[in-house]
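For this view, one protein chain was removed and the others were kept in their places.
Our next item is chain A:
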Amino acid sequence: MSVDYRKISLDGLWHNNPALVQLLGLCPLLAVTASVVNAMGLGLASTLVLVSSNLTVSLFRKLVPETVRLPIFVMIIASFVTAIELLMQALTYELYLILGIFIPLIVTNCAIMGRADAFAVKNPVRASVVDGLMMGLGFSIVLILLGGMRELLGTGALFANMHLLFGEAARNWQVVIFSDYKGFLFAILPPGAFVGLGLMIALKNVIDMRLEEKQKAAPKTDEPPPSKRVRVTG
């Protein structure tokens, strides 16, 4: 069985992006993306959990009985989240305090559970790791873009407090785009995140429509079958 890594990567980053297409993990996505550094922190943590849980689930995929697979997945994911949480407490304590409850809540991020059940349990280890990495990257990119959008609109500057993640050297990375900016609180508050995410999804759909039109104009090549989307509520 050959594995199409290109398709896995494109699915994770674009066609089946967890945030823009599957709309999974909206709770942390909307709650912590008020700044780039928060978004990066959460994106990094989620990606790490996603890669490790996909790896482990794939390793044990032949041993796990089908009927109790979900509790087992939850336990695997929870162990990794606990490990990441301890790691963040040790390395980036301030950021850990800012992200607060949303770090332990990664356990309930449906994107992670969804990938374990929809992909890792059916695929070999290497493909599962790549899938976890690409899904995590796709999620993180959306987080960071949304965080940047909201930070810029809300405070008129970008990359504030980057030292929380990258150490003291990054303290002055902040770029002030608009000086003498009054601040736009709406962008920082959760409603701003909803509007921002909605606009990003709209933009993705517009790009997809343009691409489709182009493809229609060009002679048809053999099309890959549409990816199977698994939706886990919550």
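By definition in this document, a contact is a pair of C-beta atoms (placed from the backbone, for glycine too) under 8 Å apart; a residue touches a chain by one contact, two chains touch by 3 or more; residues count from 1.
Heads up, the rule we're going with is that contacts and distances are computed from a predicted model.
Q: The chain that is not shown, which UniProt protein name from "Ion-translocating oxidoreductase complex subunit D", "Aldehyde oxidase", "Sugar ABC transporter permease" or "Fatty acid desaturase" does it carry?
A: "Ion-translocating oxidoreductase complex subunit D"
Q: Can you work out which residue in A:V175, A:L189 or A:L203 touches the chain that's missing from view?
A: In the complete complex, the chain left out is touched by residue A:L189.
Q: Can you list, in ascending order, the chain A residues touching the missing chain?
A: 182-186, 189, 195, 198
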